[in-house]
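Here the complex is missing a single protein chain, while all its other protein chains stay put.
As written, the chain order gives the labels A and B, with residue 1 at the start of each chain.
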Amino acid sequence: MTVIVARPADSLATRYLARWELLTGGLLLAVIGLLVALGPSLAGHDPAFVDLRGRLLPPHSPQHLLGTDQLGRDLFARLLHGLRWSLAAATGATLLAFTTGTLLGLLAARRHSPLATLIRQVTNFAQSFPVLVLAICLVAIVGNSLATVVLVLGLVTWPVFCRVVQAEAASLFAREYVLAAEMLQMSRLRLYFRHVVPGLLPSLSVLLAFHFADMLIAESALSFLGIGAPLGAATWGNMLQESRAYLLSAPWLLLVPASAIVMLVITANLLGDGLRRHLE
Amino acid sequence: MRHTTLATAHAAAAPVLEVDGLTVRAGTGRGVTTLVEDLSFTIATGEVLGIVGESGSGKSMTASAIGGLLPAGVHVGAGRIVLEGREIQALSAAQRRALDGSRIGMVFQDPLSSFNPVRTVGSLLVESAARHQGLTASDARRRAIQALAEVRLPRPEQLIDAYPHQLSGGQRQRAMIALALLNGPSLVIADEPTTALDATVQLQVLALLKRGAASRAVLLITHDLAVAAVTCDRILVMQRGRSVEHGPAARVLDLPAHGYTRALLDAARRPTAAVEPAPGAP
Partner (left out) sequence: MKVRGFRLLRDLAVLLLGTLTLLFFLLRLAGDPALVLAGPEATDEQLSAIRAEYGLDRSLPRQYLSYLGNLLRLDFGRSLADGSPALARVLAAYPTSLLLAGLAMAATLLISVPTGAWLGARRDGAARRAVRWLLFVLQGVPGFVTALLLVQVFAIELVWLPALGFGGLLAMVLPTLSVAAFLAPKLTRLIEANVAAALLSPYVRTARAIGASEREILWRHALPNALLGATALVGTQFAFLMAGLVIIESIFAWPGIGWLLVQSTASLDFPVVQAITLTVVITVFAVNTLVDALQHRIDPRLRHRESLAGETTA
């Protein structure tokens, strides 16, 4: 029998990498959590306070750790405010998409019911729909606010979860159902919660992390385009948009929010990657 | 018996392959495992030597070592491999490449996965002929069709453009043998060539190998004593990386000297039973 020798180094490296990714991601997450909890007050300034005499101060200026923007508003305070906004939006959207998608996915996992077929059709349709277009439309209808963004992003991205849950639950269900049917007269609900859902958790957790990263990016993109966040609000997307006029004179207006977004997304990606490697 | 007369007839010829004290190890430093230990044997032209053992016995590693296909992390720790009078265990990659496919031909176990699913069966043959015989594309193609015909494959001029999944298991294995014999190698190594095939097809493939053995040396690796009985002139039994028995096929099968061989034979007679640990095993 021919043997392809599995190099022992490979699985070891994978485990170390997973551990490193999870540790770093977790550490960053803890720092972020701290910043969120402390909020803009950590900066010692009101993010909306306009001071036209202190415009466009570079970072490391006295009293302004990260400098000020074109209206003299403290960048650090605005950054922290934006952090809360982005996290709230991304968390809300992810949870909404997760709940909706998982529920629908579970319902659709039972192959032959008409409801399942319907859900699958709707999912197919929803996935083919240009996401950003729908998001823009919906926001135009309901207006600019955090709740809108959460609603929009959550309702537009649930197919991601639905598809995965549907596929995995179907196979889990087929396996577990046969087993349970043979052993006990277990109610279907119990079957779902005791057996199917736990089986889904590994891939769902990975998906959650990556979806969260996608929501972060989507929210800042929307706010960059002027959709979702009220004009002048301290969100990272807004800050990026406002920085465009000052790229030459005050590049930190761009770099501060840009670095923040990147850091947050990388954290989510680290956690997602680490989880996936860990669960392989 | 027919086996013995052939063996004695060829015993006088110089061996094509000489393996002397071969040791194969995996890993380095503290994590070293010895997969093959101090293995020695020879094969002459016209002979078929069968290495028999269970999985983990080291027989496949032996084949890989001779064929230059040891996986990463596995290396020849000691000993010599001499092919046609030339030591080959420590050749450079370029020197090795000149050998593989031209002086040594290999036949693998699972012909479906051993052929690239997105390339035609013939493309490998053409590539090998062009590389080792320096043929032009059209000449190489002619040679490839000829090779397919030599292994009794029907309509070889069509088959050469077929994809692996379009052939049956037996046809694929014949094509694999054609690939191995294409450039007239002096040594053919067949690693479990019939394990993935149906019983009816196995005999045909083995007959093909036996036919090919007439003008070269054949090393046959198998866990199946029946296969060895049908095909081999001599049998070497391996257990845990070491050779425990070695002799003419008839003698090994009828009068096994080692307890492990006896256990294998007994197991072969009762197909569902597992082999119990051999008495006197280390």
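The criterion applied here is as follows: a residue touches a chain if its C-beta (ideal position, glycine included) is under 8 Å from a C-beta of that chain, and two chains touch if they have at least 3 such contacts.
Not measured: the values here are computed from a predicted model.
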From B:L17, B:A147, B:L179 or B:I235, residue that would touch the chain that is not displayed: B:L179
Residues of chain A (touch criterion as defined above) contacting the omitted chain: 2, 4, 125, 128-133, 136-138, 140-141, 213, 217, 220-221, 224-227, 240, 243-244, 247-248, 251, 254, 258, 261-262, 265-266, 269, 273
Positions on chain B where the hidden chain makes contact: 67-69, 72, 93, 96-102, 105-106, 108, 110, 113-120, 124, 127-128, 131-132, 154-155, 158-159, 162-163, 165-171, 173-174, 176, 179, 197, 200-201, 204-205
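Heads up, the rule we're going with is that only the chains that are shown with their structure count from here on.
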Separation of chain A from chain B, taking each centre as the mean of its C-alpha atoms, in whole Å: 55
